[in-house]
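Missing here is one protein chain; the remaining ones are kept as they sit in the complex.
Order of writing sets the labels: A and B. Residues in every chain begin at 1.
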Amino acid sequence: MRYLIQRLGFYLFTAWAAITINFFIPRLMPGDPVASLITRYAGQLDSKAIDSLRTLFGLDNEESVWQQYLDYWGNLFQGDLGTSFTYFPTGVSEIISQSLPWTLGLMGLTTLLSFLLGTAIGVYAGWKRGSWVDNMLPVTTFLSAIPYFWLGLIAIAVFAVQWSVFPASGGYDNSLVPAFDWPFISSTIYHGTLPALTIVVSAIAGWILGMRNMMVSVSAEDYVLVAQAKGLPERRVMFSYAARNAILPSISNFALSLGFIVGGTLLVEMVFSYPGIGFVLFQGVGAKDYPLMQGVFLIITLAVLAANLVADLIYLLLDPRTRREA
Amino acid sequence: MALQASESAVVAAADTDASAPRRDKLRFLRNGKTLVGLSILGFFVLLAIFGDALAPYDPSARGPNIMASPSWDHPFGTTQTGQDIFSQILVGTRGVLVVGFVAAVLATVLGVLIGVTAGYLGGFGDDALSSLSNIFLVIPGLPLIIIITSFLPETNDLTIAAVIGLTSWAWGARVLRAQTLSLRNRDYVQAARATGESTWRIIVFELLPNLTPVIATGFIGTVIFAVLSNITLAFIGIADISEWNWGTVLFWAQNNQALAQDAWWWFVPAGLCIALLGTSLALINYGIDEFINPRLRNEKADRSVTMRVGFTPVLRDQPGVPAGVAQAGSPARVPAPAPPPGSAPQGTIRKDDQA
């Protein structure tokens, strides 16, 4: 319990830090980006958008930084992340709430899938050392070095352009109205397959290698030898003794590499024009839509923190040493 | 991803003897993986230095051949304005490597300073510094880099390297802190303290030499991360697109619908280069991992004998295995069932046996 409260405290603290960093990034930048934006959008920005920009960059000289900071928090708690000007006059929170489910669905499913699949293969490869799986390791290394987005490009070139098996972009058939019915859901699956495959193929290699190495290390532990000496069935030794211990560092790594995976996944969304948060970020970056970019960054960070907390909970369940009696 | 594979090894190695590498510092160079990795990396470093001179064309110059597929004149084909993609890749190598290494140097220096200090100091200083690195560890790196870079009024290779370096030191700091903690209580460090050596002397002469392999894996992991981030920034158009690097090539390919036009040569070479560079760095890291953690080493044993924990193989029925070695001084020789190339022919061994 104490461990849990400690972790919870840490994540709250990190969330505060991330939000504060987010607040200060525009204020610490040299130059006057607002002026250049106003010229860039010559006449297209109305006074409300310019106001929101001035607030974002802290150019309201009347208010102290402290007052701005408090206002910023106040707006956050009301769910107000500012106004986007690429989607003007839609609020940033609204855009994010529309795109977030797509990202959570795609990223959650593929991350979980690649973790589980990669871990299973890694367990096998580490246990049956010297088997054919080991010969696959150079290939796996090569795969893990490929940027996600490039693999996405190749997937589009092969499966959407060369053979039109899957669509090259989008999250669903545009002629459909989003609803909870079969035509829409099947269209979602159809559109999501290629991006999902891209992410799984890119991400899985890392899990295989990491888990294999942990299995190799754990297999040399005394308790695994004791399990063999006890004449336990192979499955019991492999899973209950070796894999059960080897997965612990893998779960802490899962938490740590989540930020990395998220980055890659956002890029895949960009490549596939998938209607998720990554694509929104891409458009925000292209248009220098600062409020949008910042909102997306904040939400991504909070989502990663939440996922980290879940990983911590799972770790807590799996490792008795972190459970302390009161 | 390579980051994560090497972390597990480092964490595992933290339990084993970290002072072991002292014995033979150059042993890891004999590792096959390291050698292959270093060779590929060396090749790219040469390209980075001489790429400008080697490039047959000015990478930005338009030419008469538009969207040409690979040929002798244009090994990687041309763009829709007739630019030579081969030259773009050659010239772009420098930017990729410079950003990768500058960012990694910066991140490593920060990581060593923060990690070692935290681990060595303990107490409040440790708490504060570890919280700081943990925060930077869980905030997703790439989105942060994208945000900061896009707010910058001007971007060039060095500012991008600085942004990447300043945001990606936390992983190294964390691992180094853990290693320092375990080293701090070793006898020789305690002894140095007892004899009144200064803190900085102890850190520089007693701790750092033992942390070298860990620092090296962290450094190379960060190079991989920095290269990928830099290319990503160029690909989504945040970085200065007038400076050539592999990401810029992909940016133009994507923006000019290279995919839809079936111009595979426009994006395949750049991607392969990234993957090849990443692989070479990952291989170097595996070499270092195996150097720190001998359990990971794959002995080049005869594949016909399965070595497995808990089931020692018995080779007594195999031909050529001596029943007992008479002379203690003679090197024990147990030819594997199939003699490895270059070993004595089996007939001779049999003869020894029957003697």
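Just so we're on the same page, a residue touches a chain if its C-beta (ideal position, glycine included) is under 8 Å from a C-beta of that chain, and two chains touch if they have at least 3 such contacts.
Throughout what follows, contacts and distances are computed from a predicted model.
Look at the options "Response regulator transcription factor", "ABC transporter ATP-binding protein", "Insulinase family protein" or "Chemotaxis protein CheX" and return the one that UniProt uses as the protein name of the missing chain.
UniProt lists the chain that is not shown as "ABC transporter ATP-binding protein".
Of A:232, A:287 or A:314, which one is in contact with the hidden chain?
Answering carefully, the residue with contact to the hidden chain is A:232.
Specify the residue from the set A:137, A:161 or A:220 that touches the hidden chain.
A:220
Could you list which residues of chain B touch the chain missing from the display?
Against the left-out chain, chain B lists 299, 301-302, 305, 307-316, 321-329, 331-336, 340, 343.
Going by the touch rule given at the top, which residues of chain A touch the chain that is not shown?
The missing chain touches chain A at positions 220-223, 225-234, 236, 240-241, 244-245, 248, 318-321.
Everything below uses one rule, namely that only the chains that are shown with their structure count from here on.
Could you work out how far the Cα centre of chain A sits from that of chain B, in whole Å?
Computed from C-alpha means, the inter-chain centre distance equals 23 Å.
Considering the complex alone, what residue numbers of chain A touch chain B?
Listed in rising order, the residues are 10-11, 13-14, 17-18, 21-22, 25-26, 29-31, 33, 36, 129-130, 134, 141-142, 144-147, 149-151, 153-154, 156-157, 161-162, 168, 202-203, 205-207, 209-211, 213-214, 216-217, 219-220, 224-225, 227-229, 237, 249-250, 253, 255-260, 262-264, 266-267, 270-271, 281-282, 285-286, 288, 290, 293-294, 296-297, 300-301, 304-305, 308.
Mind pulling up the chain B residues that touch chain A in the complex?
Chain B residues touching chain A: 1-5, 7-9, 11-12, 131, 134-135, 137-144, 146-148, 150-153, 171, 224-225, 228-229, 231-232, 235-238, 250, 253-254, 259-260, 262, 264, 267-268, 270-271, 274-279, 281-283, 286, 289, 293, 295-296, 298, 301, 303, 306-311.
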